[in-house]
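First comes the structure, then the notes that go with it.
Note that one protein chain of the assembly has been removed; the remaining protein chains are unaltered in position.
By written order: A and B. Residues from 1 in each chain.
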Amino acid sequence: MENKAPSISKVFAAGLWQENPVLRLLLGMCPTLAVTTAVKPALTMGLSVIFVLFCSNIVVSLMRNLLKPHLRILMFTLAIATFVTIADLFLRAFQPEMSAVLGPYVPLIIVNCIIICRAEACASKNGLFISIIDAIGMGIGFTVVLCILGGIRELLATGMIFEIKVMPSFFVPWAAMRMPVGAFITLGLILGLVNFVTGKKT
Amino acid sequence: MDKVYVLLMGFISIVIVNNLVFTKFLGICPYLGVSGRLDMAFGMGMAVTFVITLAGTLTWLIDNLILMPYGLEVTRYVCYILVIAGAVQLVEMYLRKFFPPLYESFGIFLPLITTNCAILGLCLFVNLWGIDNFPEAAVLSFGAGIGFTLAICIMAGIRENLNIADVPDSLKGAPITLITAGLLTLAFMGFAGMIK
Partner (left out) sequence: MLKAIKHYIEQSWLLIVSSFAFGLLIAITNAAWQPRIEQNKINKLNNLMNELIPNAKYECIMTDVQVDLGKGKIAKSNVYKATAPDGNSAGFCFGAQGAGFADKIELVIAVDAALEKIKGYSVLSSNETPGFGDRIVGDYFRHQFINAPMTNLSLTKKGDDKIIDNNIVAISGATVSSTAVVNIFNNYLDQMKKKINEKKAE
């Protein structure tokens, strides 16, 4: 990893598909399941994660040569917690409704494994540019999955997408999709589908 | 007497009715990753219970004695995560010194506990629920750990049997675990409304 610089398009695509944080690495499950009751909170969550991932990757990448190994994780956590606090303040100031819906799941981005994992696996070993590309790729990969999951759940639970009614009037909403059970089963089936498409045998 | 009643109800509520794993999606990563073997799951559960009790009470104290009186709520998240990381370090050192076999068996999971959402989540929820007395915060923290252990052990027990079940190829591994988890939350929903 340290010797040869990976190509930019490869790094970007890895986050979207081959190493998609949710579908392939099974990271960041907690927000994935909790905030996907509808598309809007899912999108807000995704954007917040992109912001935090972007900033923390930059900071970690800049100070990667100064880091002492045993203080590494502490440093990462400190940086991440700072940016999460800023993201949380931003949401509370400019998106109060979304902030109320997401509640404690915004600060929980701190312990989202994706961010610390990318800091450790990519940003602490690569230069600034690669780290930024990696953050964007991973962030978008995460956001897209979140929105798909949120879309399916919102559609089935309320018959609406982005709070606009799309299902025919005879459609009876499945309230269960808005409860925890809906999150688990939908994600399970999506993962199964991805495995089926790629023909991956585990 | 009333106080004891409130504490007892709070404990039962967080273990069963408002179980963090089943209703708040906290601690899903280890719940899906580690819970392949029952003994391992129990060890992990115990470690989490210890850290969560320590972290929950400490963060409550810091929050109420330092942050709130001085209006420093904005640094809350940073403080919480530092307390948790410190508590995990402490447990790790303690185990390495006094219980080497235990340390060997789940030593690799210990650093992971820092990023276990259940712990930070519990600290945040204690703050969100506006718990304003120390015993309640302590009982809730301990109960959350027990609830996590319960969830992870149930899951491990099921997965030990799933290994010999005939699951469609593409659903093997994580997908079937998630679907099982979904059915479990459905079962646990039966407890909702049990405690007024």
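Everything below uses one rule, namely that contacts are C-beta pairs under 8 Å (C-beta built on N, C-alpha and C of every residue); 3 or more make two chains touch, one makes a residue touch a chain.
Remember, it's a predicted structure, so these values are computed and weren't measured experimentally.
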Tell me which residue among A:V111, A:M179 or A:V194 touches the hidden chain in the full complex. A:M179
In the complete complex, the non-displayed chain touches which residues of chain B? 2-3, 5-6, 18, 23, 74-75, 78, 129, 192-193, 195-196
What is the set of chain A residues that contact the non-displayed chain in the whole complex? 63, 66-68, 71, 74-75, 78-79, 82, 85-86, 89-90, 92-94, 96, 100, 157, 173, 175, 178-179
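Operating definition for what follows: only the chains that are shown with their structure count from here on.
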CA centroid of chain A to CA centroid of chain B, Å: 22
Once bound in the complex, which stretches of chain A touch chain B? 26-27, 29-30, 33-34, 73-74, 77-78, 81-82, 84-85, 88-89, 103-104, 107-108, 110-113, 116, 176, 179-185, 187-189, 191-193, 195-196, 200-202
Please output the residues of chain B touching chain A within their complex, sorted ascending. 22-29, 32-33, 74-75, 77-78, 80-82, 85, 111, 114-117, 119-121, 124-125, 128, 168-179, 181-183, 185-186, 189
